[in-house]
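So that we are looking at the same thing, I have put the structure below in structure tokens.
A single protein chain has been omitted; all remaining protein chains appear in their positions.
For chain A:
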Amino acid sequence: MEHLRPVGSGASPDDDSSDAPPDLADLLRRAGRADEVAFARLYDATAARAYGLALRVVRDPAQAEEVTQEAFLEIWRTASRFDPGRGSALSWLLMITHRTAVDRVRSAEASTRRDTTYHHQHQPVDHDVTAEAAQASLEARRVRSAMAALTEVQREAVGLAYLGGYTHTEVATMLDLPVGTAKTRIRDGLIRLRDALGVGS
């Protein structure tokens, strides 16, 4: 019966340590027990990355907000299914966000995006407020230099797939690669990125 204790009191243990970066896995675990305070802290700690990713994929700010909202509701709903043995909380949370964004662009697959985005992809993402904000982050700088160590084809393939939301078949066409080789470039690029950043296995 101990699980019937009031939920609100559960939020107290580490409220005082607010300058330390929050333990996302712990916040997620508590969110899975319907702890709204923990979920709000999780949102605050990750919303910029989730929204920025959604914006990068769907491009339209209003749609990016919808995608982010939908993703966070799904994260709340399925928080108890997060398995820390299979990856980090951030990775899980951004996976849901990314899938939601990709679903959005693929189902709205229709016309305009397909026609215009290839050009957008090949322009620097200059006018974004993103750039300055992200520059500030040390982690972002580390990731950028790791990306620079990829071959050009790997870098473009990974970027179009993850940040562009394109399938490997579409990426192959965009990069004039034989169908079937883009998936290899994506995998090779991610492996190099993983090793350079020292994450995962």
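As a working rule, a contact is a pair of C-beta atoms (placed from the backbone, for glycine too) under 8 Å apart; a residue touches a chain by one contact, two chains touch by 3 or more; residues count from 1.
Operating definition for what follows: contacts and distances are computed from a predicted model.
Enquirer: The complex lacks one chain in this depiction; which UniProt name from "DNA-binding protein", "Regulator of SigK", "GerAB/ArcD/ProY family transporter" or "Ion-translocating oxidoreductase complex subunit D" does that chain carry?
Expert: The missing chain's protein name, per its UniProt entry, is "Regulator of SigK".
Enquirer: Using the document's contact rule, name the residues of chain A that touch the chain not shown here.
Expert: 31-34, 36, 39-40, 43-44, 47-53, 55-56, 64-65, 68-69, 72-73, 76-81, 86-88, 90-91, 94-95, 98-99, 102, 128-130, 133-134, 137, 139-140, 143-144, 146-147, 158-159, 161-163, 165-169, 171, 182-184, 186-191, 193-194, 197, 199-201
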